[in-house]
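First the structure, which I've put down as structure tokens, then a few questions once you've had a look.
With one protein chain withheld, the remaining protein chains of the complex are depicted in position.
Chains: A, B and C, in written order; residue numbering restarts at 1 for each.
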Amino acid sequence: MTSHYPWPEGKRAALCVTFDFDGESPLLWRQRNDPPADIAELEQRRYGPRRGIRHVLDVLGRAGIRSTFFVPGWIAQNYRGAVEDVHRAGHELALHGWLHEPPAALSDAELRDTLTRAADLLGEISGSRPTGYRSPSFRMAPAAFGVLAGLGVTHDSSLMGDDRPYRIGELVEVPVDWATDDAVYYRYTGAESRPPAGADALYAAWRAELDGARASGTLVNLTMHPWLSGHPARVRRLADLIHHAQAAGDVWIGTVGELAAHHLALGPGAPATEAPLDTIGWPR
Amino acid sequence: MTSHYPWPEGKRAALCVTFDFDGESPLLWRQRNDPPADIAELEQRRYGPRRGIRHVLDVLGRAGIRSTFFVPGWIAQNYRGAVEDVHRAGHELALHGWLHEPPAALSDAELRDTLTRAADLLGEISGSRPTGYRSPSFRMAPAAFGVLAGLGVTHDSSLMGDDRPYRIGELVEVPVDWATDDAVYYRYTGAESRPPAGADALYAAWRAELDGARASGTLVNLTMHPWLSGHPARVRRLADLIHHAQAAGDVWIGTVGELAAHHLALGPGAPATEAPLDTIGWPR
Amino acid sequence: MTSHYPWPEGKRAALCVTFDFDGESPLLWRQRNDPPADIAELEQRRYGPRRGIRHVLDVLGRAGIRSTFFVPGWIAQNYRGAVEDVHRAGHELALHGWLHEPPAALSDAELRDTLTRAADLLGEISGSRPTGYRSPSFRMAPAAFGVLAGLGVTHDSSLMGDDRPYRIGELVEVPVDWATDDAVYYRYTGAESRPPAGADALYAAWRAELDGARASGTLVNLTMHPWLSGHPARVRRLADLIHHAQAAGDVWIGTVGELAAHHLALGPGAPATEAPLDTIGWPR
Partner (left out) sequence: MTSHYPWPEGKRAALCVTFDFDGESPLLWRQRNDPPADIAELEQRRYGPRRGIRHVLDVLGRAGIRSTFFVPGWIAQNYRGAVEDVHRAGHELALHGWLHEPPAALSDAELRDTLTRAADLLGEISGSRPTGYRSPSFRMAPAAFGVLAGLGVTHDSSLMGDDRPYRIGELVEVPVDWATDDAVYYRYTGAESRPPAGADALYAAWRAELDGARASGTLVNLTMHPWLSGHPARVRRLADLIHHAQAAGDVWIGTVGELAAHHLALGPGAPATEAPLDTIGWPR
């Protein structure tokens, strides 16, 4: 029988509700050398900081839960009022690049510089420097962990190697899962080959994830985007999902930072994976 | 808490039922330099002006609602009887290119010429020049707004930057959403990598969109195509969706032109986004 | 209000249950110049003539309905016993190329030669030459209609320009629809980018098609493949669908040939589209 991870408050399972507050930043990064002639996707993504974030903050406020927002520095600079509102509502601000740059696309020095600039700005907004990071695109190069540790970052939330917090390098990893990333289901900007999922269908799938976690004693770490999940039909189902977790009674709900701190406090006796960092398994 | 937009008649949310009456015109444009040897997709698309439009007009007539039809000039020329029937049934005729040309593919002069030709013909059919426009493919170049204003067009319905009417350049934007575009779900011409959605599944998804809009006080702007949604199983579910909105009682239903006029009448006090037109956000 | 087509026996709608009895022939045609090193897809497709056809004939026999089987000559040659069983069970045999060749890939002479060879063999099996044709891939070149008429073929079932029988060239067209082609949903040979649909989900979608046709007075023309729909879970749901149509009472069920003959017998007074054959609509 699988031994159970000791979640905070003696709960049976855990739920982190997190947002990658990207807006148009991934598009600006991706097409930085060839800005498109039209403004279609730009306007579509601006829905996030303009409108989606308002609907999201409404839902989180009514549910009374704290979330983690991974905020590219460019968004904090260009939509500062919205990011200040996120902080004022009690949510954690964490790093997500300056312009949504994936770490593997940067040198170590570039990664350090962009993150330092973003950390300065987020720290200015929230009053304390961010200690969490999520890689745009969920791709992590081994060298990035050292850069993050050097910046005072204590936890990452980008990898999928477990269903409980684990250790990798000097950091705590609070794992994610493609299956609970809204972009996989909702992103549609005109060229995707499948339609966006319906909000009800995704609610059913994620509720099954939550019930599976309750049965297995594991973590569900939702990754959402205000320009996608901030739309009315979707945000309404997010409210239902949070309500389902709260009504269950056996699910701890909190921020990624709180969970990482809890894991560190458990010390070496915690049932936890130690992921390899130096060697990545390729046969030689 | 999100402040609510003042919809017409004091309603809580709004629904526009719109049709891009494309028929075979997108195929004729796309393959204008290499007409295919076979007539498969041509016949498939002709289903729209031949049969689909009849089923659609039946449903709208029974429901007693007015819709907006975006009609390429070529369709008005080649299926004039069908377009006259649309006008006679009380629906708005609006611009959609001459042969479904996306504005970014044309020079400003070409855009002006094709739209002038289409506006002349639609004006001849309806007795008044069209004042609305939708970009084929939902892609808008900033320069197109000036061309449209010069042609007397007062509203556009192509962008996704809000869930309420907003301002961009000199026009009112009545926003759309990929999630409520039937082509994203139904278009299948032999090479797509996913099957068409079932009519019941799409009905469920769109009803959730409508209920989400009612909860958030926002707009649902359906984009449909007679060659797709005009098929019996689909048009039947469209009737159900309209009935659901009518039965709810709190949803205003009308044309895009009516909604744009309402927004203009609200004046500068309306809660509305001003989208940037000159600068499109790219870092320099 | 849409005028209704006079279906046989005064019924409200019509259902044709048809099979493209392809087996491995499309693969043999497609890779005729580079046979693959492995036998994976070959064995997967052989499931049709080995096993799927048995399950299909069971279901049709129990339901007591007659279907149309479009049979490539190569299949009749290599699985003659199975094709004889299809004929003996009372179903219509019709043309589908010799080795599943799409007509646009052949010269007129090649098309005539391959179809003559196939018609000879099917005529030998059934005692009368086939009078129906379906294009492999649903693609029809205008010139193919003349070749077919020259071979004594009176009806085609490949195009999608209506939801009732119509005229094109000298032939009656009994239209099909991608939405009711099982391959669109079920085909998965290892490289497709979506999983196969579940049998229950497709049953729900197709039952909605049937109910839509009953509401609109139109035709549902199912296109199925024994190597796909012959699998147990799927054939079981086909039985349910036929039962649903039979229980409704207002649906005529029969072969494509019977429906084409009915349409011819209606004469010039029938409400029917005349599709263009010589000009295919491209702007000049």
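In this section, a residue touches a chain if its C-beta (ideal position, glycine included) is under 8 Å from a C-beta of that chain, and two chains touch if they have at least 3 such contacts.
Worth saying up front: this structure is predicted, and the values here are computed from it rather than measured.
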item	value
Among C:Gly81, C:Gly127, C:Pro195 or C:Gly269, residue touching the chain not depicted	C:Pro195
Sole contact to the chain not displayed, among C:Gly90, C:Gly123, C:Gly152 or C:Pro232	C:Pro232
Option from A:Tyr185, A:Trp227 or A:Trp252 whose C-beta touches the chain left out	A:Tyr185
Absent-chain contact - pick from A:Asp58, A:Glu110, A:Asp177 or A:Asp240	A:Asp177
For chain C, the residues touching the chain missing from this view	24, 28, 31-32, 35, 37-40, 42-44, 46-47, 50-51, 54-55, 58, 74, 78, 99, 186, 188-190, 193-196, 198-201, 231-237
Those residues of chain A which, in the complete complex, touch the missing chain	1-2, 103-104, 137-142, 158-163, 177-179, 184-185, 192-194, 197, 201, 204-205, 208-209, 211-213, 215-216, 218, 273, 275, 280-283
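Methods note: only the chains that are shown with their structure count from here on.
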item	value
Proportion of interface numbers common to chain B and chain C (over half same, under half different)	different
Angle, in degrees to the nearest 5, of the Cα rotation that carries chain A onto chain B	90
Chain A and chain C: spacing of chain centres that average the CA atoms, whole Å	50
Contacts with 2+ other chains: residues of chain A	193-194
